[in-house]
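So that we are looking at the same thing, I have put the structure below in structure tokens.
The complex appears here without one of its protein chains, the remainder shown in place.
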Amino acid sequence: MLKRKQLFLRRPKSTKALNQVPGTVTYIGRKESVETRLEVIDYNKESFERYISTNPEDAFNFEDDDKNTWININGLNNTPEIEKLGKYYDLHPLILEDIVNTNQRPKVDEFQDYIFLVVKMLYYPKDSAQKTNGTLVNEHISIAVGKDYVLTFQEADGDVFEGIRDRLANAKGRIRNHGTDYLLFSLLDAIIDQYFEVIDSIGDKIELLEDNLFQAQPSDDITFEIQELKRTILRIRRAVFPLREVLSRLEKLDNDLIDDKTGNYFRDLYDHIIQVSENIDIYREMTWGLMDMYMTTISNKMNEVMKVLTIIATIFIPLTFIAGIYGMNFENMPELEWEYGYFVLLGIMILIFIMMIYYFRRKRWI
Amino acid sequence: MLKRKQLFLRRPKSTKALNQVPGTVTYIGRKESVETRLEVIDYNKESFERYISTNPEDAFNFEDDDKNTWININGLNNTPEIEKLGKYYDLHPLILEDIVNTNQRPKVDEFQDYIFLVVKMLYYPKDSAQKTNGTLVNEHISIAVGKDYVLTFQEADGDVFEGIRDRLANAKGRIRNHGTDYLLFSLLDAIIDQYFEVIDSIGDKIELLEDNLFQAQPSDDITFEIQELKRTILRIRRAVFPLREVLSRLEKLDNDLIDDKTGNYFRDLYDHIIQVSENIDIYREMTWGLMDMYMTTISNKMNEVMKVLTIIATIFIPLTFIAGIYGMNFENMPELEWEYGYFVLLGIMILIFIMMIYYFRRKRWI
Amino acid sequence: MLKRKQLFLRRPKSTKALNQVPGTVTYIGRKESVETRLEVIDYNKESFERYISTNPEDAFNFEDDDKNTWININGLNNTPEIEKLGKYYDLHPLILEDIVNTNQRPKVDEFQDYIFLVVKMLYYPKDSAQKTNGTLVNEHISIAVGKDYVLTFQEADGDVFEGIRDRLANAKGRIRNHGTDYLLFSLLDAIIDQYFEVIDSIGDKIELLEDNLFQAQPSDDITFEIQELKRTILRIRRAVFPLREVLSRLEKLDNDLIDDKTGNYFRDLYDHIIQVSENIDIYREMTWGLMDMYMTTISNKMNEVMKVLTIIATIFIPLTFIAGIYGMNFENMPELEWEYGYFVLLGIMILIFIMMIYYFRRKRWI
Amino acid sequence: MLKRKQLFLRRPKSTKALNQVPGTVTYIGRKESVETRLEVIDYNKESFERYISTNPEDAFNFEDDDKNTWININGLNNTPEIEKLGKYYDLHPLILEDIVNTNQRPKVDEFQDYIFLVVKMLYYPKDSAQKTNGTLVNEHISIAVGKDYVLTFQEADGDVFEGIRDRLANAKGRIRNHGTDYLLFSLLDAIIDQYFEVIDSIGDKIELLEDNLFQAQPSDDITFEIQELKRTILRIRRAVFPLREVLSRLEKLDNDLIDDKTGNYFRDLYDHIIQVSENIDIYREMTWGLMDMYMTTISNKMNEVMKVLTIIATIFIPLTFIAGIYGMNFENMPELEWEYGYFVLLGIMILIFIMMIYYFRRKRWI
Partner (left out) sequence: MLKRKQLFLRRPKSTKALNQVPGTVTYIGRKESVETRLEVIDYNKESFERYISTNPEDAFNFEDDDKNTWININGLNNTPEIEKLGKYYDLHPLILEDIVNTNQRPKVDEFQDYIFLVVKMLYYPKDSAQKTNGTLVNEHISIAVGKDYVLTFQEADGDVFEGIRDRLANAKGRIRNHGTDYLLFSLLDAIIDQYFEVIDSIGDKIELLEDNLFQAQPSDDITFEIQELKRTILRIRRAVFPLREVLSRLEKLDNDLIDDKTGNYFRDLYDHIIQVSENIDIYREMTWGLMDMYMTTISNKMNEVMKVLTIIATIFIPLTFIAGIYGMNFENMPELEWEYGYFVLLGIMILIFIMMIYYFRRKRWI
């Protein structure tokens, strides 16, 4: 009956695979049939190399040189290959579980040789023509940062890192001169930049709904859309808010992998994520207020309907009664025989009509 | 009159047995007439033995070997046998009170020789065909973990540990190679896995209610179901939220009974319980929003009813008045004698009718 | 007009006696004309003595032996006798003020020789036949615990300590073997046990109101009862919540008066008070939700009324108009002269009637 | 049109004098044309002297003796005299600004030689016959306490210190035996005692509004009064809540000016202010609930109106239709010629009437 527009996020399947041996690496996301695709970028100040493969072993060749290597893996459903890679880079089994568990909330774990992060990538795919109607993608992304490598694990093709690839290829900005910590910063910066766009689209959506409230017919669709918007904001909160702690910890991390100077950049990111959080909470309150607005709008409309009914009924019911009186068939009704009885009565009726109109005017109903 | 569907949880009897000597071991749960049933699993890397009895003394035979022993007691109403077991394993009297007090909230207590936990097991019994209509079981479970034994006390038969029994029997995964701390982890992991399923069913229920809101007739049943859902979510919160502190303390416990490596696993559980908590709070807000949605839906429906009434009354009341005029019996009413008076009047009435329809069209009521 | 049922608590007079010298001992509670009544229980492992008097000096005789003495004073309005007792036991003047100030919130003060507690005793008097209709008593109780004496000051006769008196008299449980700290624990335990009963009655009241919402006529009484229930829950919160801090401090108290072993028992009480608090907050949310439920119920009822009106009016107003047409007295109305005109018209009217009914069926109004 | 009753507090002018040199002593309160009036009370154990003047220099004479001096200044608009006094007692320029800035929130500042407090005095003037209708006074009061002097600065004549003056004059209680710290305590105690009276009047107002809700006609006045009450409670909160921190700091102050024994008294005041705060928050929730109550009351009333309309219309519209049928002028209407047709029809109409009444009875509308 009601066709729901899934405006933003699909409800994630939160069910973990049940009754499994803990530490089992099982992908529980929406297995969009992608084959696992590897993208290796090997770079230093002087050189830049990019290589794409579907075979994880290809990645290992790039490890032994003195360049920084960024290995991006798209597609998590092919778990054996993820495990192979994990074994090569010596990742903890529970980390591997986190990589494929798309319900894992954002976090940072510090290990001897590497830092591991889980982040949520929120973005509108480029081909979605109209932002406010496009479907928001909420993609689980895991990042492992070692001395000279960065591993990124994504659910599917399509990401927000095109600008970084471009800067690496063309040696724009500082990125080729710095280590893997700066690459990590660049990745997080690109992700958080997208958050701003996402919350802007929420703001647009709220304004759109506000306009609709006053123009549209009372309709359950709007109720549903507001509820949907509430849900979306709650989900975005859940993706964004834990990142505050992640960035706060990253900034304070006393670790060889993160240069002191890069710490400043992380503090900047922390500032940005606080801004995003504050905006989310403002939009949250605005959205909650929409329901009240809608309610008063419906009540106003009903008030208007009632007024029309009351005006018409209040004017014509008494007049009809008077007409009824002189429609009676009593034999002795003197007025009926008066020569101008009919016209006098018509005059009285018109008088009553005018008085009623005047009454409603004064009551400001008309 | 109104048949309530008890969708999720029964209201627990919170009344403690009154005016009793403190430390008295009294079972206050719903005494479903189960006899206390003992299940002993004795295992190490090489061997596995399973034994079922109704006599607690049978459990003591398994204590003196060098294997790990998991003793699972189903049924808490037979308090003397609980006390016997407690005495054998040297459990504190207040601990025994906690074991049978089904109102005890989740907690962890650390003792010299053992760790004691109270947890709530939430699950849908397997035989309940339709999850969203089945009755959620909220079972009180106490766990005592010593060097080479694990005691679990359950209210009744039926639990979420089948997978663990299976892995112990068939030596799947790491479970037979590790100590009792890993068994504790496995038990908690199985319980928390079920939480995910429970909150998913809450999510399903919310979506079902949302659909019903728009399709169904306004009915007090929905109001009641929403209130029932609120109640359920509050109860689940109460069962789940204290577990966050329990797991956080377990992770940090400096105790010989817990191996350092197992600590990592507890941190993983802590992550999971945070995810469950966040989802509960999102569903909480969604449920609270349902009532507003329902309210606007009713108002919309009433608006529609009012419009129909207003349209009909506004069109026909004036027309009836006009007919009434010419139903009067005045002797001198010239129009009545005109040859085409009747047809002219019919024409005027049709004109008024069309104008009214046009007016409502423009007001978008039709 | 509206007879309010004071279901739970009377509004306490919060006004302190104004413009008085601070430290003045003035009783501000509801001076139910009780005379101050003293009850002295003198006990040790071997012996038990009970003595009732209205003369405070009688209490002093029991002080010098090596037994524990529990002196219970009922009735606070006879302030000079309270002061006499206070002087004998060397209680601070501000403490005496707290004893008679029934607005004092629960607290614990530690002194050199004694510990002083203020607690609120909530209970239903035994003679109130129906718990949910009985009036909840909120009684101010002060407890001073010294090495070998316990003083309890109550507002009036009637308390929740009958079980303790019984256990002392008959040497049930551990109570006669322990010191005054264990007696303190027993008193608090008896008070908190009653809290469970009180919140259970709140739960019953909520379920009763929920049932009434759907069955009863819309009536302002329910609105008032919900507001009354809110008020009661807020007052109970105020009596119960500060006790959490009191018990937490009692547990940690490093004082000769409290034995280390008894500390365990206080931790147990702390667990119980947390359970009570959580339940209060759940009932709080449920009660707040009742108002929304009631609102939707009223709206549903109004919707139903509107539908009946609309169906009747929509069917008969047009039909009446048609009848009105043929009631006109035009000379030239050909239909009137047709032989079967009347019957044809009746047929048309029945047709319209059936179509209307069908329309409302399809709209699911009937 | 709507005459608002300003029940409690006037909206304070929060605007600071703009664009002024910081530290400028400008009085921004409501300059009720009082001339600055000085009241000097000089006392010790043996003697008591009281002196009233309008010349601040008169105050300096009392400084050099070994008595305690309480100088109370009424009227802040004569800023040069405030500055003169400030210079004599060596008060910091920013302190002088705080004394005349009536928007300054309650606070305590500790200096070398004196302690400075800002407090809000809430009270109903004595001449206001009916407390609930009288206008609450919210007066800014600053207190400076030195070794042997206490300065109090009030906005206008009229305060809550009459009892203290009386006790000083007649040597009642401990007040003449103690130092200025005890005088400070007495002043604060007198102020906080008034808070109890104020919140009691709020409680009375809430109960009055609750009664009005059910008796009065639906009227916008009640809506306004509830909003006014909300505003008042928020303002009182703002005056009272910061005092908690002030008293907590006073209690812990390690300062020669405050005797250790007086610390106990400040702890007592802290207890009282917590009680006030808790009551404010309870009344706050009750007030917020009033709006919901009012809403359901209106809806109930509308429901009742609708029912009357529906009953009348549903009974008489069909009957009118039947009468209309037999008012038609068809030539061939056999029933009209039956001898008892009219009486049969009357009988049918009465039958329909009775059935309708029965129907509404069963629906419990009548």
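We call the chains A, B, C and D, going by the order they appear; numbering starts again at 1 in every chain.
By our rule, a residue touches a chain if its C-beta (ideal position, glycine included) is under 8 Å from a C-beta of that chain, and two chains touch if they have at least 3 such contacts.
Fair warning: this is a prediction, and the values are worked out from it, not measured in the lab.
The residue touching the chain not shown here, chosen from D:208, D:308, D:348 or D:366, is D:308. Residue-wise, the contact with the chain that is not shown comes from A:174, picked out of A:174, A:252 or A:361. The omitted chain makes contact with just one of the residues D:214, D:316 or D:359: D:316. Within chain A, the residues in touch with the undisplayed chain are 162-163, 167, 172-175, 185-186, 189-190, 193-194, 196-197, 199-200, 203, 207, 210-211, 213-215, 264-265, 268, 271-272, 274-275, 278-279, 282, 285-286, 289-290, 292-293, 295-297, 299-300, 302-303, 306-307, 309-310, 313-314, 317-318, 320-321, 324-325, 327-333, 364-365. Although one chain is not shown, part of chain D still touches it, namely residues 1-2, 11, 13-16, 18-24, 92, 94, 97, 103-105, 107, 217-220, 223-224, 227, 230-231, 234-235, 238, 291, 294-295, 298-299, 301-302, 305-306, 308-309, 312-313, 316-317, 319-320, 323-324, 326-329, 333, 335-342, 345-346.
The definition used in the following text is that only the chains that are shown with their structure count from here on.
Considering every other chain in turn, the ones in contact with both chain B and chain D prove to be C.
Where chain C touches chain D, the two copies mostly use different residue numbers: shared numbers make up under half of all numbers in play. Chain D is reached from chain A by a rotation of 145°, derived from superposing Cα atoms (nearest 5). Averaged C-alpha coordinates put the centre of chain A at 27 Å from the centre of chain B. Annotation for chain D: residues touching 2 or more other chains are 327.
Interchain contacts link the chains end to end along an open line, per the touch definition above.
The complete set of chain-chain contacts reads A-B, B-C, C-D.
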